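Please read through the structure below; I'll follow up with questions.
Every protein chain of the complex appears in place save one, which is left out.
Let's turn to chain A:
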Amino acid sequence: MPDPEKRFAEEWRDAAYNCFSSGHKFCREVCPVMQVTRNESWSPTAFHANVVAMEQGSLEVSDVAADYVNCTGCGACELRCPNSLFTGDFYRFRTRTVDLVKGVRSLAVRQGVHQPGWQRWNELTAERTHEPVADGVSQERVRDWAQGLDLTVGGETILFVDCEAAFYRPSVPRSVARVLELAGYKFGLMNEQWCCGGPAAEMGYEDQARRFAEHNLADWRAAGVRRVLVLDPHDYITFTEDYPKYFGESFDIEVVLVVELLAALIREGRLVPHLPVERTVTYHDPCRLNKRKGIWQEPREVLRAIPGLTFHDVDRVSQWSYCSGAGGGLAVEKPELTAKISEMRMGKAAELGVDTLVTACPWAERPLTAAGEARSIGVVDLHELLAESLGVAP
């Protein structure tokens, strides 16, 4: 076995055996990929079992790298894992399938095993310092979304806008900016904003991810930034999990999730949604908020503050099995699978008899909107909905 694989198998050995030993596969029916493909090779437990097989010399990373594409990084498997549910603190062990998948992907890239879609995506991202989410994406256009809003650059607090929102859904950051201004909350724009590097890290291109992170942090530091506002759940994960890993204790930037901030501003009475929005809605929990960060109450607080809405919620545990399919680079490498997962998610919304699915994740919005068309269910961003009710829609 090549050395890097050996080291990898050693690092993940106990975790892999813990999953292997547990035997039951409670993760399976909540895994979005598994739900639509029913292919056990792509189940979270198989991702661990493969490590046992690697250790035994039965598999090499080139045998399995393509299997590890089939994960959206939603984290449902970790929540549903009895190992995480019960034994976490006692043994200081928690099942970390999402990290394992990232680890295998990065091992594959280090070994020169590439997935064609991901390789192209990361080359383009490196070239443009932004992900190729729309035609003509470039560094010069990174702040186009803020045109006419009269926002300053820099300051103690800045708003970080992800590639998908900045280029593909500019009305989302515009809504956020206008709502924050209405509340009198001071913030600026980033000086030279590169991709956060999170997607590169998820696809296994670790060096690129780190390079982007280093650029962004240096840029923040040079501008005296102390606090970064984040509207995209994926960025939130990157800044709160990846960046501290890269920079250790020297990472001294406060990361604030916009949805949490908005809920607080509503609670304090600094924002009072008053224009009725007559829609029957349900809410799609972004995986990286609900499942990976335990943030599910604040988006609902925001929704419940909007007059006119009829809100049909489902219980949070059921939502562990929901996903848009857009995360973890799946949409880049296997768009047909993302579409199936979005269709399944939209089917759950349709069962509730709603006309609108509210999201809080720019990345989820694109495939969910496509899936919604077939069922005449509209998809609306939570921040935009709030802006509408506050009378500041962009």
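FYI, contacts are C-beta pairs under 8 Å (C-beta built on N, C-alpha and C of every residue); 3 or more make two chains touch, one makes a residue touch a chain; residues count from 1.
Throughout what follows, contacts and distances are computed from a predicted model.
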UniProt protein name of the chain not shown, from "Poly(3-hydroxyalkanoate) polymerase subunit PhaE", "D-lactate dehydrogenase (cytochrome)", "N-acetylglucosamine transport system permease protein" or "Type III-B CRISPR module-associated protein Cmr3": "D-lactate dehydrogenase (cytochrome)"
Absent-chain contact - pick from A:V52, A:V101, A:V142 or A:I377: A:V52
Interface residues of chain A (partner: the chain not displayed): 13-14, 17-18, 20-29, 38-41, 43, 46, 49-50, 52-53, 56, 58-59, 63-64, 67, 80, 82-83, 85-91, 318, 351
